[in-house]
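Yeah, one chain of the complex is gone here, protein chain that is, but the others are all in their spots.
Here the chain labels run A and B in written order, and each chain numbers its own residues starting at 1.
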Amino acid sequence: MSEQDFHPRIVAFCCNWCSYAGADLAGVSRLQMPTDFQVIRVMCSARVAPEWIIKTLSAGIDGVMVLGCHIGDCHYIAGNHRAAKRFALLKEMLGFVGIHPDRLRVDWVSASEGTKFQTIVTEFVERVRELGPTREFVTAHRRLDTD
Amino acid sequence: MNTPEVEIRERVRQLLDDDRLPGVLGLRAEHGHVGPHVFNSADDLTALVLEPRYGMALVCQAILDGSPKGRLGVVARGCDERALIEMAKLGQVDLARLVLIGLACSEQQARECMCTRPYPRRIDVGEKVAGVAPGDDARVQQLLAQDVQARLAFWQSEFNRCIKCYGCRNVCPVCICDACVLEEMCWVERGKIPPELPFHLIRAYHIADKCILCGACESACPVDIPLTTLYALSQARLKELFDYEPGLDVTQKSPLTTTLEETPLHEL
Partner (left out) sequence: MEQTRIGVFVCHCGSNIGGVVDVPAVVEYARALPNVVYAERNLYSCSEAGLSSLKQGIRAQRLNRVIVAACTPRTHEPLFKNACEEAGLNRYLFEFVNIREHCSWIHRKDKEQATEKAKRLIRMGVAKASLLEPQEETESNVIPAVLVIGGGIAGMTAALNLARQGFRAHLVEKQARLGGWLPHINRLCPTDEEAARLIDSVIREAQAHERIILHMPATVQEVSGYIGNFHVTVAEKEGKCTFDVGTIIVATGAEVLQPLGLYGYGRFPNVITQLELEERLRPPPSPSPVNDGGGKRWESTVFINCVGARIPERPYCSRVCCMTSLKNAIRLKKQNPAAQVYVLHRDLMTYGVEFERYYRRAMEAGVRFLRYDIERPPQVVGNGRAEAVVVWDTLRGQERRLPVDAVVLNAPLIPASDNATLSRLLKVPLAESGFFLEAHVKLRPVEFATDGVYVCGTARWPADVSESIAQAYAASAKAAIPMRAGAVTAEAITAFSVPERCMGCGTCVVTCPYQAIELRIANGGHVLSGTEGLQKQVAWVNVVQCKGCGSCVAACPSKAMQQRGFTDQQVLEMISVISGL
């Protein structure tokens, strides 16, 4: 599959108070972006379970974003602190088992940062396109069990 | 100079007779078989042995849970103590009910387990040895030298042998959940052998802030998956990112549960 034909499947977990609002602002400002991502709303980036990321990247989704409030600005005081730490560790573990850590991007987007949302989403889609589909290694794994 | 075995027997006798402890958990040899046993009389102590290595933490928990009060002695190696400390952090054992006899491991034992800390905090019997340096594990070094693709291929071939016996989970002292997510359909599909990556990676993540590298999981695995290779790497990162080591201090909370002020995140 050529890079052009590859439409990566990407999920972006956005927190209600900051990054989801930032994504809305990007929409209001009509900032254009690639179509290859879907936003899933959560109340706080702390809700994003690392187990979701593990399942997501093992299930054929090619890239995951976790976007929360800037450190210090979390609506729930320090939810994003937990998110920062959990995903710092998870990223390392993904690298150890052979899932490229760049497939997980954790970033902070405030309610007024529509442009930043556009920039990082566009960047991430491009990066995931470079990395290629996860489908290949998931199905390769399955193929082994029929041998 | 007494052997460690003799010294331990003496210690256990002291706890039973002088301190009136109702029982001490240790290993007993009978008819050529060795298994955990609660010694409650000094008369039985000639059967007490120290080998082979056997994880005591889960047995401690079972015994403590079985009686609502009362104290228990236990012959504990470094890994046993660290496991008990982690289990105490998770509300699964009450350390106040335990009296530990600290047993240090030999150089050879440390090498067998690739252990970096083959001694408890207080050593009652045995000589402290330095243990294996983190960089000595050849398998870990090999994995680190590989790129992402090669690592994927490595783990695919290893995990491919998994028969989902749950041995790794069952024997692990810090895997405390009776209702385990690895048995839930939404997390791990039922009836698939070998199970997919989430089976291994979810457990690895769950224990990442708790694992004391006792190696019981790898010993238990019937198909020899090198689990401690992955867990040793996670532990190394845990230390680098948060300056945190499980099992050393029961008052220390996991960095994944605290704020950045309480436990900062260091850049790698």
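What we mean here is this: a contact is a pair of C-beta atoms (placed from the backbone, for glycine too) under 8 Å apart; a residue touches a chain by one contact, two chains touch by 3 or more.
On a predicted model such as this, the values are computed, not experimentally measured, just so you know.
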item: Footprint left on chain A by the chain that the document does not show; value: 7, 9, 11, 16-18, 20-21, 23-24, 26-28, 30-33, 35, 38-44, 46-52, 55-56, 59-61, 72-79, 82, 86, 110-113, 118, 135, 138-139
item: Residue numbers in chain B that touch the chain omitted from display; value: 65-66, 68, 90-92, 176-181, 184, 186-187, 206, 253-254, 256-258
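Keep this in mind: only the chains that are shown with their structure count from here on.
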item: Chain A and chain B: spacing of chain centres that average the CA atoms, whole Å; value: 34
item: Residues of chain A that touch chain B when the two form their complex; value: 50-51, 54-55, 58, 71, 78, 81-82, 84-86, 88-90, 92-100, 137-138, 140-142, 144-145
item: Contact set on chain B toward chain A in their complex; value: 143, 148-157, 159-160, 181, 187, 192-194, 196-198, 200-202, 204-205, 208-209, 230, 233-234, 237-238, 241-242, 255-260, 263, 265, 268
